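Excluded from the complex is one protein chain; the other protein chains are retained at their positions.
Presenting chain A:
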């Protein structure tokens, strides 16, 4: 690894990276879209940007390696140079020094116009041209790279479908006839239209209301699941970064990389005060968003069904060793919590006994959702259900707490190992430099 990434601060591969690291542009045979280019690697090497008349560089010697198909988030305070760094990837801002490589190809000196046609670009205000219809906006890049008319038309429909807009309804509309969220979707469709391996997004959801933003984030996750592009995404919202990123780059002033790691690692082991300050309070709570119910132990719980004879229910209550039973309805969906004595008080009537189940979770729910449900349901546990709402097990407070502790411990361990690897890598580099053999020339 060190040979391929001299000077790189982030050459190691965290265990939790989600996507394959195929370095070249290959078509995805399993992809649902007929023509889809999957991601390409992006390597930034010693990138520096100096503006004339200012003593300090705006971006100072940044090296970064982004794997193919990975979603990497640049996050940091305003004015930290994250947008500058992003714009240097498609050379909207020309670096003063350093190299940029996409899919292994050095693009630092190629025609920037050609480069940008291969790199999708979506920005905050959607950047749609108001004098063109939705279809014309989306068709821009395919037209410029010379696709035949029929293919462009089909592609426009496909892209609109992909971002969840009905082509027949939206094709002929002008941007001002769309809501903010819809404009943003079209912006993403335009960025993806010519099927670029890399997508750069500059605070694309910054200007929409929180509910729409949440929705757009979910859509982006779904899209990325289908497309496997390499996405570089700039935001100042750390929660957005956690939600979307495979890895997160926390940038401090002058684009210095404070930490480049998985969301888990940054949450559990921020390298310094700057990062922990940025992560903000409640890192452990945020960590709960990253784990799903299926990752923790779902335990079995004594259950009875509404059709069971009362005697069976009494027997179960006596044998169960717990104070409570979960009563399921005829379709095996959680219905009521039955406590000892409930039946007596209700004079044997199941319809009146017990407390209704307020909330259930599926295995796809986050631990945060599960905790929420456990806290609101006075049973101290939450029922886990399958696809059709049928009972599958329960998660209780204890399991939840144990799992979280285990997770945090594992994260810490991983982070320490990671730290160790980085130090070794640095030592190796220093050694190489001192020997005057800095690896293969770039």
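Keep in mind that, in the parts below, a residue touches a chain if its C-beta (ideal position, glycine included) is under 8 Å from a C-beta of that chain, and two chains touch if they have at least 3 such contacts; residues count from 1.
Keep this in mind: contacts and distances are computed from a predicted model.
When the listed names "Acyl carrier protein", "ABC transporter permease", "NADH-quinone oxidoreductase subunit M" or "Glutathione import ATP-binding protein GsiA" are checked against UniProt, the chain not shown comes out as "ABC transporter permease". Only one of the listed residues, A:84, A:133, A:184 or A:403, touches the absent chain: A:133.
The chain omitted from view is touched by exactly one of A:67, A:116 or A:381, namely A:116. Touching residues on chain A toward the chain that is not drawn are 90, 92, 113-118, 121, 123-125, 127-133, 140-141, 144, 174-176, 190-191, 200.
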